[in-house]
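Reading through the structure tokens given below for one structure.
Omission of a single protein chain aside, the complex is shown with its protein chains in their original locations.
Order of writing sets the chain letters: A, B and C. Residues in each chain are counted from 1.
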Amino acid sequence: MFANSESNAGNPVADVHEGLLGDTDLMFTDRMPFNEVDVVFFCFGHGKSEAFLKEHEIPAGVKIIDLAQDFRIRGNHDYVYGLPEIHKDAIQACSHLANPGCFATCIQLGLLPLAQAGLLTDDIAVNAITGSTGAGQKPGATTHFSWRNDNMSVYKLFTHQHLHEICQTLNELRPQSAPAVCDTLNALPAEGEITVDFIPYRGDFARGIFCTEVIRLRGAEGSASNPTQETLVQLFKDFYRDAAFTHYSDAAPDLKQVVGTNKALVHVEKFNGNKVVVTSMIDNLLKGAVGQAVQNMNLMFGLEEKAGLNLKAIAF
Amino acid sequence: MFANSESNAGNPVADVHEGLLGDTDLMFTDRMPFNEVDVVFFCFGHGKSEAFLKEHEIPAGVKIIDLAQDFRIRGNHDYVYGLPEIHKDAIQACSHLANPGCFATCIQLGLLPLAQAGLLTDDIAVNAITGSTGAGQKPGATTHFSWRNDNMSVYKLFTHQHLHEICQTLNELRPQSAPAVCDTLNALPAEGEITVDFIPYRGDFARGIFCTEVIRLRGAEGSASNPTQETLVQLFKDFYRDAAFTHYSDAAPDLKQVVGTNKALVHVEKFNGNKVVVTSMIDNLLKGAVGQAVQNMNLMFGLEEKAGLNLKAIAF
Amino acid sequence: MFANSESNAGNPVADVHEGLLGDTDLMFTDRMPFNEVDVVFFCFGHGKSEAFLKEHEIPAGVKIIDLAQDFRIRGNHDYVYGLPEIHKDAIQACSHLANPGCFATCIQLGLLPLAQAGLLTDDIAVNAITGSTGAGQKPGATTHFSWRNDNMSVYKLFTHQHLHEICQTLNELRPQSAPAVCDTLNALPAEGEITVDFIPYRGDFARGIFCTEVIRLRGAEGSASNPTQETLVQLFKDFYRDAAFTHYSDAAPDLKQVVGTNKALVHVEKFNGNKVVVTSMIDNLLKGAVGQAVQNMNLMFGLEEKAGLNLKAIAF
Partner (left out) sequence: MFANSESNAGNPVADVHEGLLGDTDLMFTDRMPFNEVDVVFFCFGHGKSEAFLKEHEIPAGVKIIDLAQDFRIRGNHDYVYGLPEIHKDAIQACSHLANPGCFATCIQLGLLPLAQAGLLTDDIAVNAITGSTGAGQKPGATTHFSWRNDNMSVYKLFTHQHLHEICQTLNELRPQSAPAVCDTLNALPAEGEITVDFIPYRGDFARGIFCTEVIRLRGAEGSASNPTQETLVQLFKDFYRDAAFTHYSDAAPDLKQVVGTNKALVHVEKFNGNKVVVTSMIDNLLKGAVGQAVQNMNLMFGLEEKAGLNLKAIAF
């Protein structure tokens, strides 16, 4: 096992990840002994994984898990999009994996059952509040405690980069009868296409993403295109029955139930005869990043899916 | 001046409102010398103002400002709904005033220019995050610090009681050509009616409401029913040009710009050719409650509208 | 395994401890099948453990771990005070254990090496800031989010009930040459006795205790009674060398390094030739309560001391 870092080479990992003090003596190294390991995790900034691979040779037998967004969109590469709730077989079989984004994971988990059931037939209102760790380690104006504490604001309205992967998944999952989802980062919606209207909020907490997804159903209540609340709840429970970390919550859940864990919670309610509100939530650093990466590693190596991820939520 | 309280009679006001220590020697009293004052503020729980008036006689010359929701909906009473941005003349002329709700104030200020312009032609997605002071003084599970800190959750989805007054205003303000707004607390929407799809969130801060309102425009961009972003911005600026406390912010505003003040900030952006996102924000205890009550008192008595309300925001 | 609760009998444990949703199907029961278990944890309010034992028979072979303060002070009972850093042998041999208090654990861990070395020769200034979970689940004025958020205050100055167990330990550990520590809850200090001057603060966070302990050394610097900083650091490192969860931090530690774990961190610095400042910190719910209880259980049953306690800090 090695942890590579140019800037921190020679220093204890626990000096940087200070919560590990007493847990490990691992040191950062500037070496990259790829021939001594089974898997490599890329934790570069977005866009740098591809560049790195051009300059470095990773042995064919070494699996790669990329936490950046470089390979999340299908293209001229063999990376599997690592959302275990829908791609478990492909993940188990793959050698190269693109780990989903944090917002993307949380929003998709709220929409997957509806997408597969062909119920996404109108524009989707997504409001998601993220903790400050979503903004990375580098200090800046909107992560300054004096500004962010007790504050609330929005950013990247309708233009967050995770829309790419969300739209890709929704389009792959929808039945032919359902409308296409327009990736509005690429083009204006064409006639008949629907959009994901995503507003990210900066929350005044450090960890977690709390998301609501609102959809409008078509047709008479009780018809196939407009199921009852009971049917919707069952749809979600069935969809996530075998998921290792994604659970349906009968009660309205709150964010701290997942913070500190690799879990996702989802909950669905119906209003006014045709509106569906889903709430979904994850810890952005775990299920939204390294936790899901470890979950994917477990699947790629035939390990127990929860190995190393039996974590205790910060709620008590 | 008197501050009536049965439970605190004989105690200094600053013992209860501890931020006033050193500012006032006023004591709570169980007396109600209505004949010695010009105006009475009712700060009862909802539903108790009407009961109180049946049991007590307020002299005809004494003005009443009710902070509860008892008289916010038009009916068999002479209370004016006290939203100065649209009802200034009526407020100046009235003796009895119903002070708007906190969410209701914030959401209406985001929607008023669009409503008057007839641009509310489809269901309105409203997401509003409130501080814990919105839940009142009485301690409970969702205001326990251990639970609420770093947490996020939703409540009263699509059923918050402020929908009544919001729908009343939107219907009064809309041109005949625009669709009616259904008060979904009373009935399911009829064909052709639109709804206010309001999701309240419990935020992990004490003061303030931060709100986004998303609407879908109809018709070709640039047409009367689908104005450009520039036109929308101008619409908001014109609408609030003379407002004492509501300002259009050219930059995306954040909540702490209004916390501690009677100000409201609004901001509008357009996306995907037909979606409009408004952000609106207030301090729920000031513009959302007692600040607006004082503003209304100033108008009712012909005082300077800002008297006593030149407050400094907590942002610096 | 059973979780007894009169008020919650028949409900899932995860309904109350909501962070466990998806982790366990355990239900609360009103049964108390003591003959089916190896160990019982008492989680009563203080003072109720003793009363419970008078009314219920626990089989002789069943070990008891009491989280209340009923048996922490030596007396007419056989409970061992369960601070593994000093009482490991007794814990391993005992059947009945009194789990230390949260403040008491944090403060003692900061003082133990100095006490044993006979360096506590003058009054000890202790300032400890606790999260809101230290105040329990019942909502009240000082745990109301609206009050506690961004706030700071002190309580039980010089009179906190944990002084009893702190003084007991310091007196047991000190060499004969060092002055006695007066339990000021019982009596004023006599001539020659020293005191623990403990100020608890209510912090505006949910979990954790952060503590500073300041002592004044006697004699010339470098003498036995006034060791150098290097000697003091070595004293702490040696004292905790074999501790499973208490670590010396070379750098100044911060609270979030321990929150979410059973770890304690300690750090020592010297100033002005004769003042020693120790910082010590724990998660009050883990090392300060149930985590230490599990650690003690592991020791009592000959299990691996860290079993079930390999937790990840909330810091990243």
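Going forward, a contact is a pair of C-beta atoms (placed from the backbone, for glycine too) under 8 Å apart; a residue touches a chain by one contact, two chains touch by 3 or more.
Given the structure is predicted, the values throughout are model-derived calculations rather than measurements.
J.: Using the touch definition up top, pick the residue from C:35, C:137, C:153 or C:310 that touches the left-out chain.
T.: For the chain that is not drawn, the touching residue is C:153.
J.: For the chain that's not shown, point to the residue among C:72, C:96 or C:207 touching it.
T.: Only one of C:72, C:96 or C:207 touches the chain omitted from view, namely C:207.
J.: Return the single residue from C:195, C:246, C:284 or C:298 that touches the missing chain.
T.: Checking each option in C:195, C:246, C:284 or C:298, the one touching the absent chain turns out to be C:195.
J.: Touching the absent chain in the whole complex: find that residue among B:104, B:265 or B:278.
T.: Hidden-chain contact among the options goes to B:265.
J.: Quick one: which of B:49, B:99, B:116 or B:133 touches the chain that's been left out?
T.: Touches the omitted chain: B:133.
J.: Residues on subunit B that touch the omitted chain in the whole complex?
T.: Those residues of subunit B that touch the unshown chain are 15, 17-22, 133, 149-150, 206-207, 245, 247, 249, 251, 253-254, 256-257, 260-261, 263, 265, 285, 311-316.
J.: To test your reading of the contact rule: which positions on subunit C touch the chain that is missing from view?
T.: Against the left-out chain, subunit C lists 123, 125, 127, 129, 131, 146-147, 149-155, 157-159, 184, 188-189, 195, 197, 199, 201, 203-208, 210, 212, 214, 216, 252-256, 259, 269, 271-273, 275, 277, 279, 281, 314-316.
J.: Counting contacts across the full complex, list the positions on subunit A that touch the omitted chain.
T.: Per the touch rule, subunit A residues meeting the hidden chain are 131-133, 135, 137, 139-141, 143-146, 148-150, 204-206.
Keep this in mind: only the chains that are shown with their structure count from here on.
J.: Name the most central chain, where centre means the mean of Cα atoms.
T.: Chain nearest the centroid of all protein C-alpha atoms: A.
J.: Between subunit A and subunit B, tell me the centre distance in angstrom, where each centre is the average of that chain's C-alpha atoms.
T.: About 36 Å, centre to centre.
J.: Could you put a whole-Å number on the gap between the CA centroids of subunit B and subunit C?
T.: Taking the average C-alpha coordinate of subunit B and of subunit C, the gap between them is 47 Å.
J.: Roughly how far is subunit A from subunit C, going centre to centre by Cα mean, in whole Å?
T.: The computed centroid separation for subunit A versus subunit C comes out at 38 Å.
J.: Pull out every residue in subunit B that's touching 2 or more other chains.
T.: 131, 146, 149-150, 204-206
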